[in-house]
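The other protein chains are all here in position, but one chain of the complex has been omitted.
On to subunit A.
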């Protein structure tokens, strides 16, 4: 994500290669390089990288109980 200063505050968000203008008025804390969640052209939340990593750690710690059941 990169920031352009105007009203309403805007920036460019890279959606896996597709770059689009996005309104950043509701995420004043968003900085260049952040991941944001975008809805109808508006960033509504900045992704918390630490929490994202923590959730995945919890999931990875679960036992793979049905691995054999599904034959994989």
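The rule we apply is simple: a contact is a pair of C-beta atoms (placed from the backbone, for glycine too) under 8 Å apart; a residue touches a chain by one contact, two chains touch by 3 or more; residues count from 1.
The rule is short, and it goes like this: contacts and distances are computed from a predicted model.
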Undepicted complex member, UniProt protein name, chosen from "Formylmethanofuran dehydrogenase, subunit C", "Hydrogenase formation protein HypD", "Electron transfer flavoprotein subunit alpha/FixB family protein" or "3-isopropylmalate dehydratase large subunit": "Hydrogenase formation protein HypD"
Those residues of subunit A which, in the complete complex, touch the missing chain: 7-8, 16, 20, 23, 25-28, 35, 37, 39-42, 44-45, 47-49, 51-52, 54-56, 59-60, 62-67, 70, 72
